[in-house]
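For this depiction, one protein chain was excluded, whereas all remaining protein chains were kept in their positions.
Chain lettering (A and B) follows the sequence in which the chains are written, and residue indices restart at 1 in each chain.
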Amino acid sequence: MNALEVTGIRKCFGGVVALSNGNLVCQFGKITGLLGANGSGKSTISKIITGVYAADEGEIKYNGKAIKYRNPHEAKRDGIAMIFQNLSLIPDLTVWQNIVLGAETKKGMFLNNKQAKILSQEIIGQLQPGLDINRKVSELNPGEMQIVEIAKAISSEPRLLILDEPTAALEQEQVQNLFKYMRRLRHQGVSMIFTSHRIWEVMEICQDVIIFRNGENVGAINSEVEAMDPEKIISFITGEANHRQFTKADHKPSDDTVLRIKDLNYGKSLKNISFDLKKGEVLGIGGLAGQGQSELMLALAGSFPQLKGEAYINGKKIRLIRPKTAIRNNILLVPGDRQLEGLLMNHSLYTNMIFPKLAQKRQPLFTPRKKYRKECQDIIKALSIKAHSLDTVVGTLSGGNQQKVVVGKWLSFSTSVLLLADPAKGVDVGAKREMYEYILKEVKDKQMSIILYASDSEELMQYCDRLMIMYEGKAVAMLTGEEINEDTIVATSMRIRQ
Amino acid sequence: MNAQAIRKDIRKWIFKPETSSLLIFLLMLLITVLLQKNFFESQSLVRSINAFAPLILMTMGQAIVMISGTIDLSAGPALSLMTCVLTYIMKTNDPVTGVTAFIVTLLVAVLIGVINGFGAGYLRIPPVILTFATSYIWLGAALFIRPTPGGQTVDWFKAFYDFGSVKNAPAGLVAFGKVIPPALLLVLIGCVLWYILSKTRTGRYLYAVGSNGDSAYASGINTAKLQMKAFILNALYIFLASLFFVGQNLSGDARMGDPMTLKAIAAAVVGGIAMSGGRGSVYFAIIGALIMSLVNKIIFFANIPNAYQTLVSGLIVVAAISSSMIYTKVSHSEKNKENA
Partner (left out) sequence: MEKTLLSKRKESLTVFYGNYKKIIAVCLLILLLFVLGQVLVGNFMSASQLLLTIKMSSFIAFFGLCQMAVISVGGNGLDLSVGYTATLTAVLTASVMDGQNGNLPQALLMALGIGILVGLANGLLIAYVKLPPLVVTLAMSSILQGIINVYTAGKNITGKPSPVLQLIAAKSTGIVPNVLFLLILVALIVTLILNKTKFGLIVYGVGSNERTAYLSGINVRVVRCAAYIICSTLASLIGLLLIGNMGTAFKDMGSNYVMPSVAAVVVGGVSMKGGEGNYLAVILGAVFLQTLTNLLVALGWGDAGKWLGFGLVLYILLMAYVSDRRRR
């Protein structure tokens, strides 16, 4: 019997298939690693196991018994604990208070704080010796917070521990301490599922490695049977013999530099980013999720008042510390999270589309309704936005159409630099193609330049002239021409080949 | 330990909200004693305690609600309602009605807490507008019961204010009351209540929910029930204050509590309770109430004419809350600079 057997999981979000055929086996006392590119399904399957999501199809067997949890608490009671990324810590409580939160033991009527502290000290002492358990979580740095989150999951003494990207915020030493602890847990018979984007970590600590791609697992390596070969792993992730050919758009960027960025710095998210953007060029920003790409887009849009660095638009120096500055210089941002940043959900298509005009100089007092309505109609037609009328409330449209509205808002402007922050996220294939076709037409017609961040490397490969790979806030590679292929992208994203 | 480390430690200590409220309190106390030489004499001390106690109790209750991340605008009218209920049920010549009044009003207090708590915790109505609405429910109910101030009290109820004024009170108790007035006992009851609470799960969960409700929920805490408990606790503290008021004034008044709401909120903020929740100590909220009360006393001694009192009171509240919040922001950015 295996600790965990997952078969045939299928999960869709809206129209997007996250998992088409997820399978997974975990043996007792073994650490199983999950690897895969962004959106491959490895995170989704973990969340389904612990009950954050419910699977559409498929079966999960835990200790031989079929299970289906409705929320993480049920899973925890059965001994399955999952470590999220800082989702359940209370900033104003101390480390030890957080570790026992929700599961405090009592001495009579009162809390047994002494026991809680002993338990916490024991776990923390092994994960991060020297961390004072009496400090408030709000005073810790992200790495330490992650350690506390891990300690919290461990304190419930689970039999199956799922670690979803736990090392993302950790330093080398912390990672080693974590691994030591994980090996101890192994000896106690605890099974673990470990996800990380750092391939060498997975190779170091896991006995089995399962690779996901496009919503299903495409390969498995058992370290007891064969040695872990990074190249083999990469080929599983990218798909052997599957080098797709793309027809590049028929435009040629000019030699003029429209935007020059030097030494962009912002806190811990962006470190010394420099690049030149040519007129008529599509520059892609790639890399694993969360390496600073979204921050870079926001920074270029002027939304960080404390941004450091130099920026020149068409040779003129500008200070990108206010959105208004960026907009007035025709640097426009299509934000990634359309609900949070892009749209006024309760208002009509019309209202949303004309909203950005307000930032421009000398707007008429009375909005010229007829003129604007005609412009909006044109855009709707150009992007094939499917809505009943201009007055339809945007919140009722489908994801893909909403995204088109976010893009369409800015199309009536004369844009020099269009910042696209994952424009096709969650959009179905057809809408995606329509959107990109229109955008690229603009590029060709108006010599507009684009900086495109996409979490899907397929988009990057298809549309970009150059591709800048980011890792932990730094620009680590600039790929051009032939270099823009899946293997190289994955390799540089995961820092395998230098 | 080199000089820089020592300087860093001192700065850390200064920026703790607790330290500054303690310092300000001592400062106010000093000024008060300078203005009123006999402040620490037994009789005037008792008078001061009687004057301060209601605000202290209201502040403690409000502090609990604020720690859990909400706020209670209906506290003042709730107080008024309780005084009205007490004086409605009590009939002067029947001492037993005192007991019934006590029990019924206690139940009313719990009901008030439940209605507020249900709205905030289960219906998830934003607390500001919710308690704004319920404050008028309490006001309406109070006016119903007591359209004009008045009502009756039984003799032994005066014990909540002054043992001496109760007929046939044992001499020992009266003497005791001259040193430890009933008001102080009520405050002590409040402190004991909080002490016990702070050692239980509920006490800790108040902070958890106030600090980050979503994380608390993700950790398995029933946030709705917790918020209900917070409002009920607040109502209990208001109940204690109502006992004192009726014992002192021997009447109920549907509007007497109105100014107390803002004063209690201000006192809690000055005492280091964060309006966003999750932080602060109820004991230091008491210090906040003491500071506000002493400031009022100082103003009184500065001989400001009656007409100006409301104005000055309002200005003090604005100044107190503004400076507390600005101070919190500054100390937070100090902390962030340290960590970065």
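We take it that a residue touches a chain if its C-beta (ideal position, glycine included) is under 8 Å from a C-beta of that chain, and two chains touch if they have at least 3 such contacts.
Remember, it's a predicted structure, so these values are computed and weren't measured experimentally.
Seen in the complete assembly, the chain not on display touches A, B.
Only one of A:Arg369, A:Arg433 or A:Lys446 touches the absent chain when the whole complex is considered: A:Arg369. Only one of the listed residues, B:Ser20, B:Thr105 or B:Ser135, touches the absent chain: B:Ser135.
Across A:Thr32, A:Ser235 or A:Ser303, the residue that sits in touch with the chain not pictured is A:Ser303.
Checked against the hidden chain, the listed residues B:Leu29, B:Leu143 or B:Leu193 yield one contact partner: B:Leu143. Which of B:Ile6, B:Leu23 or B:Leu315 touches the hidden chain is settled by the complete complex: it is B:Leu315. By the touch rule set out above, chain A reaches the unshown chain at residues 301, 303, 322-324, 327-328, 333, 335, 340-347, 351, 354-356, 358-359, 363-367, 369, 388-389, 391, 393. The chain not displayed touches chain B at residues 71, 73, 119, 123-126, 128-130, 132-144, 147, 214, 217, 259, 261-262, 265-266, 275, 305-315, 317-318, 321-322, 325-326.
Methods note: only the chains that are shown with their structure count from here on.
Chain A and chain B have CA centres that are 47 Å apart.
Residues 72-73, 76, 84, 87-93, 97, 101-104, 106, 109-111, 139, 141, 267 of chain A touch chain B in their complex.
Partner chain A is touched in their complex by these residues of chain B: 199-201, 204, 207-208, 210-212, 214-216, 218-221, 278-279, 335, 339-340.
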